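What you see is the complex with one protein chain gone and the rest in place.
Entry: chain A
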Amino acid sequence: DVKSYRKVQEDDDADGARVGGNEKFTNRPDNTAFTQQRLPAWQPILSAGIVIPGFVLIGLAFIGVGVALFVTSRSIQVLERDYTGDESGTPCASCANSNVQNCICTLNITVETLFKGPVFFYYGLSNYFQNYRRYGTSKDDNQLYGVLNPSDNCAPYAYNSNNQPIVPCGSIANSMFNDTFKLYQTVNGTRQEVSLDGKGIAWWTDYNIKYRNPTNNPLKDAFNGSNSGLFYRNFLINPIYWSKPAYELDTSDPSNNGFVNQDFLVWMRRAALPDFRKLYRRISQDKYPDGLPAGNYSLEITYNYRVYRFSGKKKVVFSNVSWMGGKNEFLGIAYLVVGSMCVFMSIVMLIVYAKFKFPDEE
């Protein structure tokens, strides 16, 4: 009702103006390019003349990129070893079947040629859904930012049965990977430990910005409650699966403890897919500037993490990296395939186009 009523009024105004004799065509629309839909326009038509050369160009470019990717990927060395121990006779079978804490098993590895540095040392898990939704929400960003009070998100891993707050709370922290590795090189029958570098394996922003320890010094004070200055009366508790408290994760380096422990940070960055690897260490470049020389190695594994509950697998991976990251042949091949397809299709199109354009010449 309102609209037409307003129209009456507008007409009224118009009438008034007409009587006044000033405005003649009060209702005349504006004659602008926009309202008359006459804006200058570019009207591309995808015709064979544009598309065929375009395809050839795209195809050639893709083939170029594909070759580069493929060659790079081929140059990357990867060494993978499964150590789940679910098959009898494998080195870690005994550890997998016992429930002994810190069970130690050893994996012998032979490097045929020089493993060019920098060499990255990963551990890998499969069939492990770090991307599970409820698992992913089971953490407290604010706690990890230094505010120790655990939020409800962490339940049921927020407080223990004595109502003591768990730090760091939540399922992700609780399920942190706790196998440890030591690599030895066998030189002339003697084992020589290969020094591993654990610095900077997590994101820089995680280590410096996203995660923060409480300001107490030493860090332990924040956790034992007695003189923490915080309002917790209770002691803080480390996650139930953890064997040591958060402030003692790395006894060798005090700045690598609490929430800013590199291994912890790597674990907290949830993997996107169920089969994943996570960076464990780098082969120290001070000692091995060229990478791992050829020879025999033994990897001493402290076997703690149980994977049989989800039919998972554990593995260790040694890999060097290039500008394109780790080894991945797929992208190079995909570029090559798509590039050749483009070229092929442009030839097909050219033939079809020619047949239709010049039918007389048949």
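Remarks
Keep this in mind: contacts are C-beta pairs under 8 Å (C-beta built on N, C-alpha and C of every residue); 3 or more make two chains touch, one makes a residue touch a chain; residues count from 1.
Simple rule for what comes next: contacts and distances are computed from a predicted model.
Note on the omitted subunit: UniProt lists it as "Phospholipid-transporting ATPase", one of the names in "Nicalin", "Protein YIPF3", "Protein O-mannosyl-transferase 1" or "Phospholipid-transporting ATPase".
Looking at A:Tyr122, A:Trp242 or A:Tyr297, the residue that reaches the missing chain in the full complex is A:Tyr122. The residue touching the chain not shown here, chosen from A:Pro91, A:Gly117, A:Pro274 or A:Gly295, is A:Pro274. The omitted chain makes contact with chain A at the following residues, 1-9, 11-12, 14-15, 18-19, 21, 24-31, 34-37, 39-49, 51, 55, 58, 62, 65, 69, 122, 124, 128-142, 145, 151-153, 155-157, 171, 174-175, 203, 205, 209-210, 241, 269-279, 308-312, 323-326, 328, 330-331, 334-335, 338, 341, 345, 349, 352-353, 356.
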